[in-house]
Structure formats: C-alpha cells, structure tokens
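Just one protein chain is left out here, and the rest sit where they should.
And then chain A:
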Amino acid sequence: MSRLLKESKRYGANMKRLHPLVKAHFDNINRKGQIPAVRNDLPAVREEKQFKSLEDWKYTVGDKVMIVKGALKGTVTSIIRTQKETNGFMLEDGPTKEVVIPPNYWLQSESSHVVEYPKVVTSEYFKLVGTIKDETSGESRQIAANDVVFRGKYWDEDYKKMMPYRCIKNKEEYIIPWPRPDKPEDDKFCTEEAVALERTYEPVSIFESDIPSDLNLRDPLAKRKSRFERKQQLLTKKDLKLLQSPAMPYSDTKKAFFRERAEIRSKQITEMSAEVADFIGKRVADHLNKIKDPYMWQYIKKVSGDRKKR
C-alpha cells in the first residue's frame, strides 16, 4: 500500500471524516477505556486549531512563569512540557492530581499505585516572568507579563534558527528572551561540528562545472541502470523495427482495383464542350424567359452559378 493511500485512510474508518457528534461519541467510548492517568485534563483541540509555530504557543519549555489562579497563586515556576493535543502546558511546581496506575506502569522508585501527576493547564493559568535590570541602581527584579507580542526576528545560535523577539504587550521596550534549550549531547560516533561545517569545495564558475561530465559514481557492476541513464538510452534495432510501419505488398486484387480506378478516371469528362453548353443553355433560356414570378427570380438569382460569392 502506498504512503498516500495509507494516509488517505481509504480502507478503514477515518475519524477525521466523521460528523463531530459521532466523533464525540467515539471519543467518549475511548475515554472510558483509558486509565485515568492517561486521560487529558483539557478537552482535545481540533487539528486545525492546534498550535504549531512559536508565535502560536508564545511560551516554551523552560520559560519561567507565575501561577495566577487556584491554590498555588503567586508561585513562580517553569514550564516542563507542552501538550500538543490540548494546547496545554505542564508546570514544574504546578497543580497535580492523584492518579491510580497499574503496577506494570510503576517506575523503579515507586511503591504505591497512587501517584501525584502534574495537571495540564492552559496559558490563562499563568503569566510569563522576565527579569529586568535597573540601570541606575544595578538591581534586577522580576516582572510578570500579561501578554506578549512578537516584533522582528534574530538568529539564535542555540536554537540554530530565526527566532522572534518576544516583547511585553503595550511595553514593547521590554524583551523577554527565550529560554536556552538543552544542549544536545554528542554521541561518540558523531562528527564534530567544526568538521561538518568545514567547506571543502568551492565552485569557480556557475556556467562551467569542475566535475567531469563522464564521471560515473555508480557501481560499474550494478545490474540495473539508473533511471537517468535509462532516459538517455538510444534507439535499438528492435525499437526501430517496432516503430516503422511494415511495407506490405499489394495483392493482385488490389492492383486490379487500382488499374480499374485509373481507367475510370482517365475516361471521365472534365470539361464541357461548347456544343453541350449551348444545348443546355437554350433549354434553360426557354424556361427562364417564361418565368414572371418575382419570387422565383429572387430564388434563381440566389442559386445561380454566376452569383458573386461574398
């Protein structure tokens, strides 16, 4: 089965195609079958409404936040995880729930089936915390942003991509930087960054290539030709034979038919003699000179041979 066919879910139930009410019914059945620990705290978001870009999320893992709701109001903590399906966040010291998990899901350190599990919260549950430095006194203090906006972009060396500047809404002079991501640890088989980025080839001209045209990088003993080579194949004798229509000899019957046709054509009269024309002309003149009806004359003028064509 091709990848596209698999994705199209041609054969089998496609939940995306179901009516929202029917989908909700199936989701309900699914939820009942799940253990409570795995159930989402927030309602699932449709795929098209799910956050994708950084600008959608606004906050990312590692951001310092202050809880503004519930019993933990005022706690400053950080985001440890984001949940794509619900557009939700998990906080390090955020709200938790007691869930019962079966023994086969237990970790090594656990001894009880009741576990404290972080609750997923929406972005309304907290505010982003940034640090500003007072230039005169040199003291730094933390501020919480009601909302953030994005102004401009810069190259972030740690993320290795263009990142938007995150400013506090209505106070855009304050920029809250993105948290530093965890540095990826190199494996022992990894190529070093400096080696990977080293430039070993520089083209001299964009019109002429330094690479020889007859250079073949393929294994000369390979069974099949590459598809590029196959395209450049020349016509073989067999191909030519197939492409040319066969020159079949005419049968005797056909030849006789041609001869007869030529004979008939040679006999055909192609020009009218003056005698015949005069004979017919007299007959026509006798007839036409008797016609008095103006409508008949109108018709004759329309169909006559000497009528001027437009």
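Assume a residue touches a chain if its C-beta (ideal position, glycine included) is under 8 Å from a C-beta of that chain, and two chains touch if they have at least 3 such contacts; residues count from 1.
Throughout what follows, contacts and distances are computed from a predicted model.
Of "Mitochondrial ribosomal protein of the large subunit", "Protein kinase domain-containing protein", "Translation initiation factor eIF2B subunit alpha" or "Brix domain-containing protein", only "Mitochondrial ribosomal protein of the large subunit" is the UniProt protein name of the chain excluded from the display.
Residue-wise, the contact with the chain that is not shown comes from A:276, picked out of A:100, A:114, A:262 or A:276. Here the missing chain is touched by one residue of A:28, A:216 or A:268, and it is A:268. Touch with the chain omitted from the figure is made, among A:147, A:172, A:239 or A:260, by A:260. Hidden from this view is one chain, which touches chain A at 256, 260, 264, 268-273, 275-289, 296, 299-300, 303-306.
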